[in-house]
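A protein chain is absent from this complex, but the other protein chains hold their places.
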């Protein structure tokens, strides 16, 4: 992809200072920028890198005053960071699959795709599935019966969406994620064996949800496992059957949430957290990485740590003493001895 | 799928009370049931929902006496829960892949499939593989050389079974699970580098085993990694080379078991548990979520918690004091001070 400085300036509503015809092919970090790339200065503390940079173009603030001479073309904008994101979004769009449905895809005639949908080779779309406008489904994806996907979503290779699940608009699902596998439900038969409980619900991802690679979201036993609008889930996360997660909650990698738990809105959950089943977490709760949540959290905005988790500050205080436990134990023994002698003395 | 009340009653050996010709298309939870669905009342505490329910049919006990008028058709059965499961099993069977082998599958002529086997598009079945009667292999599955799969098993899209592994009858393997990848075995070369140790064993899943989505079971270095009859493994679990798990043990999501460890029968292992290699766990042992098991557990039926894990009750007691450590430390200091003054007094 070749970009002229003047084209970039038009895109981000900036002004060119230098050669408007210089061409770049990729973005670059300010500390590693090569000729033919466009870099950016969003944070003043990295300014010194700019004077050594070999980038052909730099995106800078309209107020930026260089302290030394600069050889590259500058594009000045009101706010560097949003302009950069705008640029990168266009840059990323070149990595989509080709327009249209690849002849190597396996589409059931009873699936309904908007004409603007892209589908890569090897993808299976089963009977009754419906896919909305401009959604991109890469190759090697499985879309089961009656699955509904909204508009402008991107489904990466190897994603499996089991039958009856619903995915909203503007969603991104990364490679090898699984949506709608059976919940882990078995009835003990009284002799230590287990009978499978049929899992006939589904999974609903609302709009603007992003799901990381190899994350698994199980279908509900009945009803729906639901991930609300704007949630962002990292890689290798486990969401069990009938879990519900409120809007705009973010969850870091390798966290697991057990069955039927309800998480509030705007929560921040760290990596490798475990949350037991059948509890409620209030809105805006923050949970430290590796914590284990064993009971409902009622207080909105509270912070938690430990396994089982206790209030964040309490855990840090207790853990500070935990580190001193051998010393503390010695002091206790020494007290016992002293008291013993004191008593003997007073006898 | 359309069902008449009279057909359902025949299936579950129940009696119809109301219109035997009313038609439903899906099951529903009692608190969310819509017209055209069949709901159920298995637990008396949910009875109040039934009076507001819009379901067209309700499955109820033969002894159920409604306190208010009910508009829907009732089907009365001896035991509601088993009848419901029977119904749901039939309901689920509509979500299988089409009968027969899809022309888009890649079958080696040297693979042996029972004529009743179903295979979806994009699936690879390599030389020497053998697949038993009525087994369903969805699309996009990989079955390596000499793999043997029994009867009535279901393999979901994206499952990879490496060469020489054996899967029993009545097994279910969920999407993107990996069976038989190389064990993590490397010999240090004395200078800090590692030489791969060839992993030439296999994985054996006995009968009625269920494996969750994105779970990985590594092949043995030599011999077999073995998961015995009736085991149920949740999603994103790691089973290392040469592990053996006894019959009817259940393991929750994201747990990892290191190499050569032997787990007993009827154990219950929580989520995110870690178990070190080369140890033995007795039968019927229960391990709390997030625990770390660092040594063999000899006592059958014992319960464990913590990292490294200690007996469950002991962990809870110690953790209760852990929470009070800052206070305990203050009390220790205050004792030291008091004793100091007492000694000064007595001097």
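Order as written gives the chain letters A and B; numbering starts at 1 within each chain.
Definition applied: contacts are C-beta pairs under 8 Å (C-beta built on N, C-alpha and C of every residue); 3 or more make two chains touch, one makes a residue touch a chain.
These numbers were taken from a predicted model, which means no experiment stands behind them.
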item: Of A:132, A:150, A:180 or A:212, the one touching the omitted chain in the full complex; value: A:212
item: Per the touch definition above, residue among A:130, A:235 or A:302 touching the missing chain; value: A:235
item: Residue in contact with the excluded chain [from A:11, A:112 or A:253]; value: A:253
item: Touching residues (missing chain, whole complex) on chain A; value: 26-29, 32, 81, 85, 88-89, 91-92, 95, 102, 104, 120-122, 138-140, 156-158, 172, 174-176, 210, 212-214, 230, 232, 234-236, 248, 250, 252-254, 265-266, 271-272, 284, 289-290, 307, 319, 322-326, 328-329, 332, 335-336, 339, 342-343, 346
item: Sites on chain B contacted by the missing partner chain, in the whole complex; value: 106, 122, 124, 140, 142, 144-145, 158, 160, 162-163, 176, 178, 181-182, 184, 186-187, 192-198, 200, 214, 216, 218, 222-223, 236, 238, 240, 254, 256, 258, 272, 274, 276, 292, 307-308, 310, 314, 317-318, 320-322, 324, 328, 331-332, 335, 338-339, 342, 345-346
